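A single protein chain has been removed from this complex, and every other one stays in its place.
Chain naming follows the written order as A, B and C, and within any one chain the residues start at number 1.
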Amino acid sequence: MNSENFTLCEKVVAPSYVRQGSQARRGHEQLIRLLLEQGKCPEEGWSESTVELFLNELAVMDSNNFLGNCGVGEREGRVASGLVARRHYRLIHGIGRSGDIAAVQPKAAGSSLLNKLTNSVVLDILKISGVRSVASCFVVPMATGMSLTLCFLTLRHRRPKARYIIWPRIDQKSCFKSMITAGFEPVVVENVLDGDELRTDLEAIERKIEELGAENVLCVHSTTSCFAPRVPDRLEELATMCAKYDIPHIVNNAYGVQSSKCMHLIQQGARVGRIDAFVQSLDKNFMVPVGGAIIAGFDEAFVQEISKMYPGRASASPSLDVLITLLSLGASGYKKYLSERKEIYSFLAQELKNLASAHGERLLHTPRNPISLAMSLDGLQASSDQAVTQLGSMLFTRQVSGARVIPLGKEQVVNGRTFCGFMSHSNSYPCPYLNAASAIGITREDVTLCMKKLDKCLKMLKKDAPSSSSETLCSGLARLFSGSR
Amino acid sequence: MNSENFTLCEKVVAPSYVRQGSQARRGHEQLIRLLLEQGKCPEEGWSESTVELFLNELAVMDSNNFLGNCGVGEREGRVASGLVARRHYRLIHGIGRSGDIAAVQPKAAGSSLLNKLTNSVVLDILKISGVRSVASCFVVPMATGMSLTLCFLTLRHRRPKARYIIWPRIDQKSCFKSMITAGFEPVVVENVLDGDELRTDLEAIERKIEELGAENVLCVHSTTSCFAPRVPDRLEELATMCAKYDIPHIVNNAYGVQSSKCMHLIQQGARVGRIDAFVQSLDKNFMVPVGGAIIAGFDEAFVQEISKMYPGRASASPSLDVLITLLSLGASGYKKYLSERKEIYSFLAQELKNLASAHGERLLHTPRNPISLAMSLDGLQASSDQAVTQLGSMLFTRQVSGARVIPLGKEQVVNGRTFCGFMSHSNSYPCPYLNAASAIGITREDVTLCMKKLDKCLKMLKKDAPSSSSETLCSGLARLFSGSR
Amino acid sequence: MNSENFTLCEKVVAPSYVRQGSQARRGHEQLIRLLLEQGKCPEEGWSESTVELFLNELAVMDSNNFLGNCGVGEREGRVASGLVARRHYRLIHGIGRSGDIAAVQPKAAGSSLLNKLTNSVVLDILKISGVRSVASCFVVPMATGMSLTLCFLTLRHRRPKARYIIWPRIDQKSCFKSMITAGFEPVVVENVLDGDELRTDLEAIERKIEELGAENVLCVHSTTSCFAPRVPDRLEELATMCAKYDIPHIVNNAYGVQSSKCMHLIQQGARVGRIDAFVQSLDKNFMVPVGGAIIAGFDEAFVQEISKMYPGRASASPSLDVLITLLSLGASGYKKYLSERKEIYSFLAQELKNLASAHGERLLHTPRNPISLAMSLDGLQASSDQAVTQLGSMLFTRQVSGARVIPLGKEQVVNGRTFCGFMSHSNSYPCPYLNAASAIGITREDVTLCMKKLDKCLKMLKKDAPSSSSETLCSGLARLFSGSR
Partner (left out) sequence: MNSENFTLCEKVVAPSYVRQGSQARRGHEQLIRLLLEQGKCPEEGWSESTVELFLNELAVMDSNNFLGNCGVGEREGRVASGLVARRHYRLIHGIGRSGDIAAVQPKAAGSSLLNKLTNSVVLDILKISGVRSVASCFVVPMATGMSLTLCFLTLRHRRPKARYIIWPRIDQKSCFKSMITAGFEPVVVENVLDGDELRTDLEAIERKIEELGAENVLCVHSTTSCFAPRVPDRLEELATMCAKYDIPHIVNNAYGVQSSKCMHLIQQGARVGRIDAFVQSLDKNFMVPVGGAIIAGFDEAFVQEISKMYPGRASASPSLDVLITLLSLGASGYKKYLSERKEIYSFLAQELKNLASAHGERLLHTPRNPISLAMSLDGLQASSDQAVTQLGSMLFTRQVSGARVIPLGKEQVVNGRTFCGFMSHSNSYPCPYLNAASAIGITREDVTLCMKKLDKCLKMLKKDAPSSSSETLCSGLARLFSGSR
């Protein structure tokens, strides 16, 4: 309400009460002012009522909500269903313009503010999480994989001759496909075994660069967050190498924002060498629905070049989700999630270690992986061929989600290319294992319950062996757990 | 409530009332049954309560809503903000898997159903709207332009040698960029003037094909819906030509679902020749928020190939919006919108004709464009150089949205390529003009109000001329209206 | 957003777009200003977004939403459940103070505004609906019956000796109970038969007054809206009589706001004689959930006396519902509902007449009842004793709601008093009948569907007769339909 309306209110209820109400309103506006002024994530989270007030204010600025608007264009932000209008807070025009996904829309000042502020708040959070020198970023309503594709497509215009992308192996289909879709040839470099850990084979990479010719290499495509026993790529060394050979470097940081280690690697890589862009998932780092990613970089011009590659307007939905979430949590709330995740990582490691030793297995020693853990399944494998796969199926039906079981020697064809030992990031990892991760938002209850159920399943499987299990194995599930994520 | 619970209810309130309640529940379930069974848009729209009941049922089937779930993966569908969870009906897992955006997710039976049903219902609507023989389609949470890019990237794997895309000129940045982003070289074919209409230059296209060699052409990229005086491309002839030369054919049908003419062109093209895929916007055809598109085609295998190119999971938000909308409207409700749009097109044409003649201008004769109309601005142009641009600015500040003003001879560089007469789809259209469109959801009030304001603006501009206008021209707005959409 | 924040926005997106957004905001504020200034129902309904913006503004003014509030009282507007907070738009403090349900709360300027504005808007609607000279009113979150009780309790303090309430018979339990609960002795005056109509027996009433002594009569308690064949009481004559004997007069106008006839009777009664208060239901007149009533009168001081009788604060929920509804509809929207209702009344009368004659029955001639109609069931009664009751049960199971079946000669004890011919407002109405009403919000489809089902039921019953019906009669339902509403 504007001051004129507050004055009118004073004729209806006592002026002193109205004055206090109007003062209270200023409290909310003060928070909004700080956001607009600084473009940063507020230290303390906002209440739901401030968030909704703010979103309503934005919506009112979009032309589809103008009371006297008349529209004779082909895209007027009309909404047929009230359910749909409400769930988007009546912000209908999406983000960006045909020329640039980060651009401002004349028809939609509110949606444009939403877009700009989201990118600004997210940039702040990337800094807080460890990449202090990040220069620019934007939210894009696409999966991490498709966002990587967009980076590669952008690089094509800078390096029209290049056909290869050098890629230290990581067994996630969408990583591989991001290169295929962009039309490049992935050059898969196998990892080396270092104790239990699978690490970047720097020498092999350098060899490949020299073999192919630096000018024919579009970029190096490295990965931070990944399943143990693989560990984050050696970003510092890779970045130095990319600088040396003048090759772009794109980092897949899918769920790495939640880990100070992953973020530190990126920060260091950019400091000592070359990182052109790093891409992260919204849902995996910020507990929002699937569907968005952040493309970030250290050179504002290059980041803008990527944002200008997206042809057309885009969904504001992922931006809206992450903005609501970060305003609600505040920087302090987000940091609290991060530190809890770290604590529960240690707790999970300890629990898994205990469980492993109780069943004659062991927790693989992978200290460089800050999120994911792996427990060997040698004994289980020994008891029966199918037992490892069956464990996955049993956990699924017991509502343990996210635990992955990796059998030995699985072959898989992805886009025409055969991977041996698929899912294990290695042609021949020494043992089968089970993964469990401590990802943002996990609770102690998750861990405790998971350990209990896992313990039960392992006991059941042992009892059954060596005769075939009494639990009929659903072939669909079997395929599921041995096949892909 | 299941039957056991209904029986328990009978102990609390009279059995006969409970029985009636349970019977009423079956009414809703019957509607859901039909949807599941037939996969079609219901003829009559559902009530909000049936829609919400259905969405809640879906959500309950996703693992993030399991009461006993424990998660130790890196992506568990956790949501930090209640506001966010609710606005997505707690459907958090998005759509697709890393391998295929149309695939089913083990963790999320509900979201998977949502995805499958949406694609199925949308397919039904495409058929109803005129493309009877469409074989398959899927909703993708990307703009029309980016979706076209995905089609081109898919074709690259089929035609690795091809570098060119033949494109009858249409002045919308994202159309042009969709090809640039995919890494191809657009071959722009100017349109021919036929009366007032700008039409496909078939001969020039055939010449280009022969000049470049069919095997070097990735595809022909044609357009249906567009701004007058351009009219939809001659799809039948183009499709025949593509068949003849064995060249793929991708159709940009951005807002063409709403027009039986555009849909008929596609149906005919596919019947007599070759159309590999046609792409349409969700927001422009179904009155949902910006951000989604439908990729459809006549060969199920090829459509699936495209859906498998998207690396990673994707946002379910556009699918959710269009499903809610179509279930709420029903086929009959959607058809009603279509016929109203058609009627208002005639009304708009008549009104614009009257207005034009009152101001010494004329309605351009473009009967082949079923959506957009154009009125000449010769007189205005004569009065002052700036007047045409200024008209655009004046309409904007008067909350007339969507009316485009096209001055003569504007040059624009898009991705390094210079377009003369940009916005007019022609190097030298004979006159400046103003566009107005009758798009789905438009009302008679929109037209009436727009005409009134337009009339006023034209009168003001005449009074001002020849001296410069008293209304100060905001340079930002001037750029806006003469520059791009 | 305040002007400072708008200025900050201009640094994020182009000033001209922000300016248009801020201008659009003023459009909404202008509507709010009119409401605050005039206290009237807006002529045109508000959009959902204006309504929600307004409610959010109110909520922000309540102390439970102050960002820096600290509470050490026993009632601080805390809410444990987010679902609950949201559904009340965070307006938690209710309405009124311990001293007066219409009073302003220091802690809750927003809720107080809501309360005052609702009463003011509702007063405006009462005037528009025909009681032009109404002086004051307030919404109370109680049923019509309990609100009548509150009126009687207030009168007790003015007439401490009075023990009787004179009441022209109307067979609705809550009307009778409203007097019993207040601790008075209802003096039931039977109606007289005038053609088919049951009308007020003025002479009997005057006799009763003289017999009991005016000073022993608390008030006359008359009724407007009622089921045919009873018609509204003769308010003019009763009001004149009350003036003559200096007896208060309370009118039960339960669902009479929707009928210009009922409202006219009240207006006339107050003009020529005495009406102290008239009470109407919110749900029955304004299509909101059950639970509120409006107490209105022609003497502001007396209405305030009633509002001061309510001990304690009260639920704001009914006020909120009716305010949202009236702001959304606007006066024009409400008037449209009223005229549609009137039209459908004629349609229903005609349809019922046709149906009656087809089945050898007749539409009772009750032109003075503007809402309810009655069709004789003589023939049905003749066919079988149970047939009339059974018809009610059959309609219920066929989802015809609101149709009442009135058998002959039913006896019912209400609060210790026996009523002969209960439900028919008469000891011995000449025939059994069925009621149907045209109430606000009814549609032509309601009527058509009801007629079809009624026709079917009547046919089935005839076929069955004279042997007992094949449809087993649920005794619970039988009790229901012959017993009470």
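What we mean here is this: contacts are C-beta pairs under 8 Å (C-beta built on N, C-alpha and C of every residue); 3 or more make two chains touch, one makes a residue touch a chain.
For clarity, every value in this text was computed on a predicted model and none was experimentally measured.
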Checklist entry - In the intact complex, which of the presented chains make contact with the chain not displayed? => result A, B, C
Item to check | Option from B:21, B:213 or B:409 whose C-beta touches the chain left out | outcome: B:21
Checklist entry - Of C:15, C:39 or C:291, which sits in contact with the chain we cannot see? => result C:291
Checklist entry - Which is it among B:53, B:193, B:243 or B:408 that touches the chain not included here? => result B:53
Checklist outcome for this item: Which of C:189, C:387, C:405 or C:450 touches the missing chain? It is C:450
Next on the checklist: Among B:90, B:368 or B:453, which one touches the chain that has been omitted from the display?
Outcome noted: B:90
Item to check | Residues of subunit B in contact with the chain not shown | outcome: 1-2, 4-5, 8-9, 11-14, 16-18, 20-22, 24-29, 31-33, 36-37, 39, 47-50, 52-53, 56-57, 59-63, 65-68, 82, 85-86, 90, 104-106, 109-110, 112-113, 116-117
Checklist entry - What subunit A residues would touch the chain not displayed? => result 14-16, 20, 82, 396-397, 399, 474, 476-477
Next on the checklist: Residue by residue, what part of subunit C touches the chain that was omitted?
Outcome noted: 48, 51-52, 63, 66, 68-84, 87-88, 91-95, 97-99, 106-107, 141-146, 148-150, 153, 156-157, 172-175, 177-178, 180-183, 225, 227, 254-255, 281, 283-284, 286-292, 309-318, 321, 324-325, 328-329, 337, 348, 371-372, 396, 399-404, 436-442, 445-447, 449-450, 453, 477, 480, 484-485
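The rule is short, and it goes like this: only the chains that are shown with their structure count from here on.
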Item to check | Angle of the C-alpha superposing rotation, subunit A to subunit C, to the nearest 5 degrees | outcome: 180
Next on the checklist: Distance between subunit A and subunit C based on Cα centroids, please, to the nearest Å.
Outcome noted: 56
Checklist entry - Just curious, how far off is subunit C from subunit B if you go by their C-alpha centres, in Å? => result 48
Checklist outcome for this item: Among all residues of subunit B, those touching at least two other chains are 82, 396, 399, 477
